[in-house]
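Please see the structure below; I have some questions.
Heads up, one of the protein chains got dropped from this complex, but the rest are sitting where they should.
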Amino acid sequence: MIINHPLLGPRDSAEFVYLGDASLIERPDPAAETALVDFVDYAYMRENPAGSLRELWFHEAGDRSWLVVTRNTMTHEISDVQMACDVARKIGRSK
Amino acid sequence: MTQVNRLKGGQIDRTQTLNFTFDGKSYQGHGGDTLASALLANNVRLMGRSFKYHRPRGPLTAGSEEPNALVELRSGARQEPNTRATTAELFEGLSANSQNRWPSLKFDAMAINDRFSNFLTAGFYYKTFMWPAAFWEKVYEPIIRKAAGLGSLSMQADPDEYDKGFRHCDLLIIGAGPSGIMAALTAGRSGAQVILADEDFAFGGRLNSETFAINDEAADIWVQASIVELSALSNVRLMTRTTVIGAFDHGIYGAVERVSDHLIQPKSGKPRQILWRIYAAKTILAAGATERPIAFENNDRPGIMLASAIRSYANRWAATPAQRIAIFTNNDDGHRTATDLHAAGVKIAAVIDTRADAPRSLDYEVLQGAQVTDTKGRLGLSFAEVELADGSMRTIECNAMGISGGWNPNVHLTCHQRGRPTWDDGLAAFVPGEILPPGMSVTGAALGHLSTHGALENGVKAAKTALGLKGRTAKLPSAEDAPVTQTPFWYVEGCSRAWLDQQNDVTVKDVKLSHQEGFRSVEHLKRYTTLGMATDQGKTSNLGGLAIMAELAGKSIPEVGTTIFRPPYTPTAIGVMAGRIRGMDFHPTRLTPSHYWAKERGAVFVEVGNWLRAQWFPIEGETHWRQSVDREVAATRASVGVCDCTTLGKIDVQGTDAAAFLNKVYCNGFAKLAVGKVRYGLMLREDGIAMDDGTAARLDEDHFVVTTTTANAGKVYQHMEFVRQCLYPDLDVQLISTTESWAQYAVAGPNSRALLQKIIDADYDITNEGFPFMACANITVCGGLRARLFRISFSGELAFEVAVPARYGDALMRKLMVEGEEFNVTPYGTEALGVMRIEKGHAAGNELNGTTTALNLGMGRMVSKIKDSIGSKLSEREGLNEAEALKMIGIKPIDGNDKVTAGGHLMNKDGPVNATHDQGYVTSAAFSPSLNSMIGLGFLKNGDERLGEKMRLVSPVTDLNVDVEIVSAHFIDPEGGRQRA
Partner (left out) sequence: MQYSGFKVIKEALTGHKGWKPAWRDPEPQSNYDIVIIGGGGHGLATAHYLAKIYGEKKIAVLEKGWIGGGNVGRNTTIVRSNYLLDGNEPFYEMSLKLWEGLEQDLNYNAMISQRGIMNLIHSDAQRDAFVRRGNAMMLNGADAEYLDLDQIKKEYPFLNFDDARFPIKGGLAQRRGGTVRHDAVAWGYARSADSHGVDIIQNCEVTGFRIENGKCLGVETSRGYIGASKVGCAVAGSSGRLMAKANMRLPIESHILQAFVSEGLKPVLPGVITFGAGHFYVSQSDKGGLVFGGDLDGYNSYAQRGNLPVVEDVCEGGMAIMPMIGRARLLRMWGGIMDMSMDGSPIIDRTHIDGLYFNGGWCYGGFKATPASGMVFAHLLAKDEPHETATAYRFDRFKTGHMIDEKGMGNQPNLH
């Protein structure tokens, strides 16, 4: 597959390591009352869609950036690629 | 050796006479011949035996879709089973043998299966061979396995080299027939980067086999002129002998180029084949079409082939399969064979056309509305029985028969991404469907445009559309444009032993039985009868089987559907898929900075991941590894030893938030670690399981050096970048892997400080006061060379780790050896390293096995409760904190001579020995010279409360059953006085 890296242009996906659903960016608040249940859900439960999925790829053989790729799991078509740190900031993750 | 079946003309090079052997007999052919064409020219029709019934077979086709003429090509280590004689290019000295027969091709003992065919129908083996129960494995299966398979491997390592390459283009054109060539000319002239690939060794596609004219000249002239023009264009790459095997995601195509298969062996330094990964912005599939046969009784005799194949042999290879040929056709195209062969001087016994209104000829007899109902001639066709339109019978003498049942567009690659083809009633064939791999379009016969003019016109259009070219096109060359009509006629009524899949011996009768027993879906039909599962993947048989099943099921062919088309388009050598990644090149070999020095020193090396590390350093007189390892341990503990620990992961962590960041990834605290101090750190996975351990050294306010285990270096780095980029993107911290940048050596033992004081520049105070246990600093050595020093101990002795830029590693090691002579400095390897850390009770990879927690490791209290870190929350789950949780302990045999085996299980001393009573297991074991006994580390239920207990250690798979005592994991110096000295 070809992943269009926002900074480096199209790269073969073989340069990357796959992690999983981009929901992993949304790490729960460990201080919340429901923290344990939240973390179980975060770590183990998945949408696993047959369709559009936002997922995390690590550019291990390249610039070592994490990317959020939007890809269709039925056709493998990639419709969007963003820097994961940008996605994280957009949803309010900071320090 | 006369080639009695040679004709005039053709594309063979008669100036080259090539000698070859088949089944030990010598023959001659010419340049440009295939093995099949040369054998036919020598009047050899019999080339193989079928899989199940061992029926005599000749080539059905003239191409890669061949099901029958499979030979073992070459001998010795280069022997290649199941090679199609129809595509094997002839070379001087070629030797081939037929397969799947004993003792010979002519007299095959296994042909007895043919007599029992009634019993050996599709799926018969599911219904029997079950009694007596033991007989399946002992009797039936061995017989079946011996009879199975076709060709043989030589069992020797493949001696040839294979390569891999990458190509990029704006337009990949698959197939260099008229349509592909026209597309290439159009695209090439526009300046686009073009790759034109064809599986054949010559360009031209179907034109090479026909007597068509282009621009009123022999088509060959136009083909050659086109190739000359394309060759001159620097933006066009021409690839022959190249099969595009698969259409993968995002315009990536796999292609196999057979660089040397047409030579007796590859030239020195050249690969046999190359796997190309082609990145194509757009692709045009111009793969042509394949003819299909008609099923009739005994339609598989040597000499019976596709009508278009007979034309190929005659027109391209100047060879005829026989001097007297009949044609059986349901369409106009079959007549072309009669015309061409008649013009070449071959007798046409008759053209048997199923259509009542078949065109007649002045040159030979045409039987309208007739069908072939049987044939004779076991080792080669001799007669055909024909039923005429009026019902009367005729016997036609003929030694070859061309069958034409219509043409199937080669849609395969259009369906490699789960697309399905569409049924075209006019062609009575499947054509490309609606959903193609993105970027792909189809042209020519592959699209269903079966005339030459159609192919040429289509090729231009396809190229223009694919590249978005505007403007006028050059005038199209003139070519035939005969209309193609096709009335479906799949099989002759009443036939039973009529072959569909010739290789797997699947007949019309089998399809009927499959339907009778309820295996009616196309996938069940395929799996039950094995139709289409042979090496040709049903290219000439699938549709016939489908048509019959459709009729039985009362459905239309598209309703029954097709099976999935998958890569590779034609079978591909496993060697080329591996390329150069084999033998010692299977993985890269990473050498440590001290590697060459260690080699000189006679070290024995061990693979640790991709690294080679010194395992031990035998000296003169040592014959067993234990002698070396025991000595290294004793010498280190007594004086000083040096070990290369470069391979452990090193990650530089820099930034004003470096400490805060490390506080998040380690479960223990790092926020307040003082500058100049090192701390042991345990990293958990988010699920609370221990992931890796190591140290973090604070060289400066905003600068840490983190170490990891060798095995997890990459994984930890990836994880840390995830935390940094995805979870805390605004922390001011940067990471870089520096594992290979620094050579790092452990210097351990009571004299380690004394040794280091000889190389560390005087400015630096490394006394116990100046540089206490767990200190770190930037220093210089050997008169100004920058270095780093860490006072950490894996061995339990007074110890340091010194790091210099990697390019100085070799020199530093040699310097340490020279300066350490007075202390009897001893290099030690990974074995001694392991012994010492086990003696000290340090957990390592064996203990951090991905299922153990900080609690199991005896580090439960390290998981901070006052700050959040990765894994801390889920580590609180009840299942990870049970009362009877495993705890790390030491194991010592009661009898000092007994073994302790890693992987052994701990059982209660007087209890049952089985899984239900399992108490724990041993993770690490070694002989301890310090204790003069084997010792081990492991996990035991509630282990920390069971010190002193006597238990059994069992390892049934290595025959071990000994009495042991549970002890503290810290076998030596549990107070840690030595490392603090």
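Should a chain be cited, it is by its letter among A and B, assigned in written order, with residues numbered from 1 in that chain.
As a convention for this text, a residue touches a chain if its C-beta (ideal position, glycine included) is under 8 Å from a C-beta of that chain, and two chains touch if they have at least 3 such contacts.
All values reported here derive from a predicted model rather than from experimental measurement.
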Option touching the unshown chain, where B:Thr2, B:Thr15, B:Asn118 or B:Ser234 are the choices: B:Asn118
Sole residue of B:Ser152, B:Gln224 or B:Thr487 that reaches the chain not shown, by the stated touch rule: B:Ser152
Options B:His524, B:Lys677, B:His703 or B:Arg946, residue touching the unrepresented chain: B:His524
Listed residues B:Asn5, B:Asn43, B:Asn82 or B:Asn458, member touching the removed chain: B:Asn82
Residue of B:Ile144, B:Met393, B:Leu476 or B:Ala671 touching the missing chain in the full complex: B:Ile144
Interface residues of subunit B (partner: the chain not displayed): 51, 78-82, 118-119, 121, 124-131, 133, 136-137, 141, 144-146, 148-158, 160, 162, 164, 246, 248-249, 252, 254, 275, 277, 416-418, 513, 516-519, 521, 523-524, 527-528, 530, 534-535, 537, 564, 566-568, 571-575, 577-579, 581-587, 589, 606-608, 685-689, 691, 845-846, 849-851, 874, 877-881, 901-905, 913-915, 918, 921, 923-924, 954-958
Residues of subunit A (touch criterion as defined above) contacting the omitted chain: 1, 13-14, 17-21, 37, 40, 43-50, 53, 55, 71, 73-76
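The criterion applied here is as follows: only the chains that are shown with their structure count from here on.
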Length of the line joining the C-alpha centres of subunit A and subunit B, rounded to whole Å: 28
Residues on subunit B engaged by subunit A in the complex (per definition of touch): 249-252, 279, 417, 438, 657, 660, 686-687, 714, 717-718, 721-722, 725-731, 868, 872-874, 876-877
Residue ranges of subunit A in contact with subunit B within the complex: 1-2, 12, 17, 19, 24-25, 27, 30-31, 35-36, 39-40, 42-43, 56, 58, 60, 64-66, 75-78, 83-85, 87-89, 93-95
